[in-house]
Every structure is written in structure tokens, then in C-alpha cells.
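Below: one structure in C-alpha cells.
Every protein chain of the complex appears in place save one, which is left out.
Order as written gives the chain letters A, B and C; numbering starts at 1 within each chain.
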Amino acid sequence: MANGVGRAFAAYNAAMNLELVFLARLRERFGVARERLLWDGEGERVADLLAALRMRGGAFAVELAPERSWRVAVNHEVVDLDYVLADGDEVAIFPPVTGG
Amino acid sequence: MANGVGRAFAAYNAAMNLELVFLARLRERFGVARERLLWDGEGERVADLLAALRMRGGAFAVELAPERSWRVAVNHEVVDLDYVLADGDEVAIFPPVTGG
Amino acid sequence: MVGASVSFVGYVRDVNDGAEVGAMFLEHYPGMTERELHAIAAQAHARWPIIDTLIIHRVGELPALAQIVLVAVTSAHRSDAFAACEFIMDYLKTRAPFWKRERTTQGERWVDARDSDTAAAARWQT
Partner (left out) sequence: MVGASVSFVGYVRDVNDGAEVGAMFLEHYPGMTERELHAIAAQAHARWPIIDTLIIHRVGELPALAQIVLVAVTSAHRSDAFAACEFIMDYLKTRAPFWKRERTTQGERWVDARDSDTAAAARWQT
């Protein structure tokens, strides 16, 4: 919550703007590279967002299943499932890296 | 002893032709890079040759003293003091290497 | 004073897991990838007395046998440059946000992470 408007907004129902980024295989399976999301779901943790994305079903349910391999980065930094999201965060979800 | 002449010669007094090579610091101290030697000294081992070279005195006695660091190669291969010399051998004596 | 320079170049394989590879597509995550490369170089500088590091990683479409990555490290003594260069490569393979998709004679496929790469990176975590 970077400013007064954000804080006031959060006081009502924790709604926030998130920028979702899907990369590599996930980008292909979901058919989307970037998505702007007004997040007013239950909870503010990464785990809560993932649960909501799985609810979309289809490729989202399959690829983001807990037993599949994926990583989450918030604002370009890898985080774990307990990370608490904030308004304006860029949340990227991607398969294990295979560079070099 | 590569041929009949060499063998006959050796039968008398083990005399043989050696090509001595001195490298780097030893070449400078001895003032000689290569020397053809008709070796008819006592024994045929590298140790015997070194003892004879030390008898020359001067830089030879100083630089080839047993406690100094030097290596001997015969025909381009490092050998130890018990190596038995043969007619026509090229015997190189040099300080520890410092390449790369 | 630079006494040693160690460099590594990685190439697109033309065969992988039994299939002939014609080309490769390398995807990255703009912003995060650059940030991660800087972090990897900074870690190498913190661990070894090295003088400079250079990392170049290509992205997009690459034909078989093309160069993918260059890592170069300079130092006063050679053992530091060797260690830092191998460390950077091991971390690039397991941490930097790059993903490879191969175009093979059997179609296209995303390359899976290798256990051997994860093991190589784990060596440095002591």
C-alpha cells in the first residue's frame, strides 16, 4: 500500500491491483502472458491467490496443482507461499528455470 | 648402446657420448647451453655424472649441490638419480619449472 | 592486477534426450532476469577476490550449435577465476529466469530442469 488511497481502499475489503505474469510453458498453456487482476479474494498471501487461480479450472487447475513444479516471484524476487501481497505487486508464475 | 661400435667401445671402459643441456638459471651460471661429453667416468648412473660435474668446482659445485633444487631429464623425460645412461643420451639439467 | 582470465561459452545442443534439435527458443523475464544476473555476479564478487565479471546470455530464436551464454571472469590468481566462473554458470543454470524450448524432429518441447544442474549449484551452498 504505497499511498493513502491504497490504504483506504484496503480498509474496506483488501482489494488490490495485481499484475500477473505467466512465463514459458505456463504462458502457452494459459494462453496469456500478462493479466491485470483486481484482487478482492479471501486472504492476501500468495497461497490464497494460487488457490483462486486453480478455481478457474482447465489449464490453471492442472498446471498450478500443488504437486506440479512452479515458482512464484513478486516484483522480480522469488517468494514462498506465505508471502503477503500488496497493491501494485507484479506476481510472476513460471516453471523451473532451464537457462545457460 | 645402439650399435655394434658402441657395444664394443663399452666393453673396454663404458665410455659413451652424452649431449648435456643446461637450461635457464643453470645455463647462465655455467655459461654454456649445450656440451658434448665423452663420458668415461666411474659408473653409468645419473648420480655418477652429477658427481663428476660437481668435481669441476665453481658454479657447477654450487648449483648442482645435492641440497639445491634441480631436475634431470634424459631424452626429454624426467628421470631419477638411479637412471642408467646409455651412449647417445641427451641429458638436460634444469631448475624447477615456472611456466604458465 | 589481472593475471588470469577464465571464460565459458555454452552452445545449443544439436541432440538432446535422443531427439535431433534444429533450433531453440530462449525465453526470459525482462526485469527479473537482469536483476538475477546482477545478483549472481555480486555473489561471486563477495566470495572470491576477483576483478571483473562479464555475463552475456542470448534470448529468442537460436539455431543448433549457436552460442547461448558467455561468462568471463578476471582475477589476479587463476584458482579464483576458475571457481567464480564455474559458480556463476552453476547458478545461471538453476536460478536465472531463462526457459528453453527445443524444436526437434519430434516437434517442440520445453526443456525440463536437470537434476545434475541442481546438484552442481548445491555444491556452493556450504
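Things worth noting here:
By our rule, a residue touches a chain if its C-beta (ideal position, glycine included) is under 8 Å from a C-beta of that chain, and two chains touch if they have at least 3 such contacts.
Since the model is a prediction, treat every value here as computed from it, not as a measurement.
Of the chains displayed, those contacted by the omitted chain across the entire assembly are B, C.
If you put the missing chain back, the residues of chain B touching it would be 21, 23-25, 27, 69, 73, 76-77, 92, 94-100. Listed for chain C, the residues touching the missing chain in the whole complex are 1-11, 13-15, 65, 77-79, 81-82, 85-86, 89, 116, 120.
Please note the rule applied: only the chains that are shown with their structure count from here on.
Centre to centre, using the average C-alpha position, chain B and chain C are separated by 52 Å. Computed centre separation for the pair chain A/chain B is 78 angstrom, with centres defined by C-alpha atoms. As a whole-number value, the distance joining the C-alpha centres of chain A and chain C reads 27 Å. In chain B, no residue touches two or more other chains.
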